[in-house]
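A single protein chain has been omitted; all remaining protein chains appear in their positions.
Our next item is subunit A:
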Amino acid sequence: MRGRPLLPSSLSSSAEDSGPFLHLAGVRNSQARASSPPRARWGCARPGPALVPAVPRLRSGRGAGAGPAGEAREAREPMGTLGGAGLAAAAAGRARTLGMEGERRASQARSSGLPAGGADGESPGGGTTFPGSSGSSALLQAEVLDLDEDEDDLEVFSKDASLMDMNSFSPMMPTSPLSMINQIKFEDEPDLKDLFITVDEPESHVTTIETFITYRIITKTSRGEFDSSEFEVRRRYQDFLWLKGKLEEAHPTLIIPPLPEKFMVKGMVERFNDDFIETRRKALHKFLNRIADHPTLTFNEDFKIFLTAQAWELSSHKKQGPGLLSRMGQTVRAVASSMRGVKNRPEEFMEMNNFIELFSQKINLIDKISQRIYKEEREYFDELKEYGPIHILWSASEEDLVDILKDVASCIDRCCKATEKRMSGLAEALLPVVHEYVLYSEMLMGVMRRRDQIQAELDSKVEALTYKKADADLLPEEIGKLEDKVECANNALKADWERWKQNMQNDIKLAFTDMAEENIHYYEQCLATWESFLTSQTNLHLEEASEDKP
């Protein structure tokens, strides 16, 4: 929780503007680079420039909090884990709690954030072991700050910059300004990650009560808040479920990556248990890495616990936190309010909602089609396996056709192998991606629902205020908080939405391009097979012809 969230457009623009300077100063750590692109986009994607108060944005960056408890924790964390630099974030966090007066506090936060960042950068043992070039970064901030002094976003930036700085002691990773610019464009630099997670070695456990499978999770990281650079834990599906619940709770309007379903009844996986486990393992692997790649979620404390804690630690953690009952209460409340419906849902969310509905419909169809294709291909493959050998069988009774029949058989055999390859290509490249997005579409609906709930809560209070003036003293403050919350939720969603959409488009594009390539490759293989057959046959004919002539 380092207040990852916002890298406003001001940074990107200033970064570009001050290119040469950055060139000199440009030593930043990998994490900053890896995670800034989305931030940059968040900044850019923000619709009304400078109209949205800075403070809510701050919060949205932090995952839109989750009520008072969340705020408290967030405020605590930066100080605890990040040391001095966290002050900026902490200040910002505090500022947020004061709600509407964001503007003023924002500047406070900025002023406190800047020196904190600078100081921290220079302090050698500032609690963080992250490499980076502190001095120049400090300079960078100063410079950028000068350039952007009037920017409304600045405090966010300065905080961010200081955080980056704090994280960046990296002497070995000089960065070119290009990479700075690159950040703004795409998240296409997976190699700049600082958190590497692998899920492997499924192991089945049989107890008297239940049978379950655990997966080994290995985490390698260079991040400071981890006590070690490598962790190995075993987790079962339920633990993943817990993590997902925690993330949803902490970030109700962030798009949490989907977990594979508890039971997969569909298509290919039902037949082979091993297949099922493998498919799930891959999906879980993807799930954790998606979180690791997410600009905000990656710093979630529960995520860290999930990756590092020993089994007993984890279970004790699971017992903490709001109990099931209180959560239920929340849900009931939320449902109740959402039942009343959301008045005037902002148009952009209407659009989003429409998109999600259509997207969900289409992606579900595509999933079905792809599964069906896989099934048809499998059956085709099964039949084709039989087709070749018949020719061999036949060749036994045909003296003059032995060779040609055997050749045909071997051609069919090779095509059969190519079919198998195409099939596994489909199963690996397309099916999981499409299916993940089916689950994503469900997650999105959940996110939309939660957003509506938050708004509904506000709406109901506003309504109450207009009708009964009774609690008039208390309500405004509450409303202020709620408005903040809505704003946060909305901003978090909007920002994450663009990031998600970009990812989705990339993934889908890639998956289908792969599939097309797989098919091209398949046909090329078959083509080569049959063409060589034909060449050998026509050569034979030509030989026969030339023998006949003399």
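As a convention for this text, a residue touches a chain if its C-beta (ideal position, glycine included) is under 8 Å from a C-beta of that chain, and two chains touch if they have at least 3 such contacts; residues count from 1.
Criterion: contacts and distances are computed from a predicted model.
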| item | value |
| --- | --- |
| Per UniProt, the name of the complex member that is left out, chosen from "Translation initiation factor eIF2B subunit delta", "Protein odr-4 homolog", "EARP complex and GARP complex interacting protein 1" or "Sorting nexin-4" | "Sorting nexin-4" |
| Touch criterion as defined above, residue of A:I277, A:I305, A:I373 or A:I479 at the omitted chain | A:I373 |
| Among A:E232, A:D274, A:E463 or A:E524, the residue in touch with the chain that has been omitted | A:E524 |
| Sites on subunit A contacted by the missing partner chain, in the whole complex | 354-355, 358-359, 362, 365-366, 369, 372-373, 376-377, 379-380, 383-384, 386-387, 390-391, 393-394, 397-398, 400-401, 404-405, 408, 411, 415, 505, 508-509, 512-513, 516-517, 519-520, 522-524, 526-527, 530-531, 533-534, 537-538, 541-542, 544-545, 548 |
